[in-house]
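Missing here: one protein chain of the complex. Every other protein chain is in place.
In this document, chain identifiers A and B correspond to the written order of the chains, with residue numbering beginning at 1 in each.
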Amino acid sequence: MLGEGIIQGLVETARNFFGSYVEKDRLTTVQYPEERHTLPEASRNFPFLLYDGTDPEAGLRCVACQICEKECPPRCIHIEKSKDKKPDFVGKQQAYPVVFDIDVAVCMSCQICVEVCPFDAIRMDKEFELSTSNRFGGLLWTKKELAKPNEYYRKIHPVEAAETDERREQELAAAQAKAAAAEAARAAQTSASATPGEASGNGASAPPAKTVVPQ
Amino acid sequence: MSGPVVDDPIAVKPIAGPGEIMEVSMGPHHPSTHGVFRMDVRLDGERVVRLKPVFGYLHRNHEKIAEHGAYLASIPYTDRLDYLCSMTNNWGYVLAVEKLAGIAVPERAEYIRVIVGELTRFQNHAGLIGFLLQDMGASGTPLMYAFREREKILDLFEALSGARMMCNYMRFGGVRVDCSAEWLDEVRQLVGRLPRFLDEFESLLRANEILMARTQGVGVLPRELAISAGVTGPLLRASGVNYDIRKVDKYGIYDRFDFRVPLGDHGDVYDRYMVRLLELREMLKILEQALRDIPEGPVMDPKTRLRGLRPKAGEAYGRIESPKGELGFFLISDGTGNPYRYRVRPPSMINLTILEDMCLGQNIADVVIILGSVDIVLGEVDR
Partner (left out) sequence: MALPSPEEIKTLLETGVPGLRVTVLANGSPSAQHSLLIDREHGCAAAEFLRDHAELRLDFCSNVTGVDWPDTETTEKVKVKKVVTGADGVEQEQEVEETRKTKVPGYLEAVYHLFSMTQKHGPVVVRMRTANRTDDTHLPSLTPVWRSAEFQEREAFDLFGIVFDGHPDLRRILMWDGFVDYPMRKDYVPPADDILITGVKA
């Protein structure tokens, strides 16, 4: 019968219309902004820098190795390395970024900076309601705007952050154990070198320090 | 510049007398062109006598960008080729790099690739059918039903890779992160629900008299022309050519799955619509098998260097069956950290070669649905 197909289609439309009142599967939208979907753990938007403790300057994990700057596909990261050094979380002297800018107008949220970072210093944020009235300065995020505490990271990516924290604790423990061992060895060595007539082979009996001629 | 000078693009002769040819510029801001795409159409009455596709409005020289970047840095750019199917674009590229550098992929990663690849194909085909019906005048309803299911697939992609559309998920030597057991359960549940959606989607319009009148016998693409013009994907199979790269190349682990390749008979718009509808069912079969068989194990080849990959000098052409057709990547390495030559074989662009042949002699109103049935994404056409 002519028109049978159209009637069949209208039945489907009616089924979906009334079904959307009762079935969750047929109504997937929510009334944003009053209602919101929860974002999944892996969700990502723009990068931010992590710091430990409370001081964003002293606790910043970034050591300005500039790997992310080189690997960033659209080259939206700009880093200037410091001349001096500060201790990192295990006490090792490391450089830090004097300037760390991300041009979020260029950033394409690909997460490659996070993947290549060997210091767990950069992570992806979930914040997506971003807008600015300033087209140029407002979209260039500096170190101050990028630095966020580890607690924030724990809040937005709990599983990932727990893994990172655990790994860093192990690293710290290993570094402390190593330092303690080195300390013990040095103590043993000083007592050993105090014994006359015995010279230890490595470093302790180094040639006398060269006279430094001031230039 | 050699070659004939193109006609003035804005020239529209408003009034054509009897027997006169009228020139109409459809696009680049025409709602049916699926992006910034223009068709330079000459009309005799309502009949098309010439049609020249004009594109390049979205050209950003993707290939040059990739030649300046490292191998890893190109993966997020491939997301933006056919921006509806970022997973399959990633796959095509990493497959080419794997061929170039001889990288092995762990089994679990291959299964995950198949799962996300078929989900991508599903959402692309469902969306395309929605758009095609919208072009025919079924305003909104089928498209919204398709987008409702697409939304669920995109949510799964976000949970897996972090982004809904620009997934940047695959890496040469595997995939970036492993999927959790909960994620796989969610996919299983979704795959279990999709057949009901397909039944509804089919009965919504399959027997619709208007649809049949608009599509049957319209935009016929003969088999020989389709082969010669290098048309691939559902467009080719609707013309009756049995050529599916998943079956021919058996790339990845596609030889392990039992699925059929739907073929058309007449090569008209209706066949292309039906071939895609039938393919949706076959995808579900592949998904069910992949979800049943997925093994435990690593998802990345531990020997692969992602950063600073330097393949030996040489070249490789890798191709996959993307939802649009054959997506190929041709790479030449000169032994350095970035490719010497990087080429994308865009299925959408090459499928447009025969647009004029399909439209000649048709009514201007049918041009819209013929273009819709080709399935183009301008991000890929223009690169």
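Convention: a residue touches a chain if its C-beta (ideal position, glycine included) is under 8 Å from a C-beta of that chain, and two chains touch if they have at least 3 such contacts.
Computed from a prediction, not measured in an experiment: that's the story for all the values here.
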Neighbouring shown chains of the undisplayed chain, as defined at the top: B
Touch criterion as defined above, residue of B:75, B:101 or B:143 at the omitted chain: B:101
Identified contact with the non-displayed chain, of B:139, B:228 or B:336: B:228
Chain not shown, touching residues in chain B: 1-6, 55-56, 59, 61, 63-64, 99-102, 225, 227-232, 241, 243, 248, 311-319, 326, 328, 330, 332-333, 341, 343, 345, 349-350, 352-354, 382-383
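The rule is simple: only the chains that are shown with their structure count from here on.
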Computed distance of Cα centres, chain B from chain A, in Å: 35
Contact footprint of chain A on chain B as seen in their complex: 69-70, 72-77, 79-80, 141, 145, 148, 151-152, 155, 158-163, 166, 168, 176-177, 193, 200, 203-212, 306-307
Complex contact set, residues of chain A against chain B: 2-6, 8-9, 12-13, 15-16, 25-26, 28, 39-44, 67, 71-73, 108-112, 115-116, 124
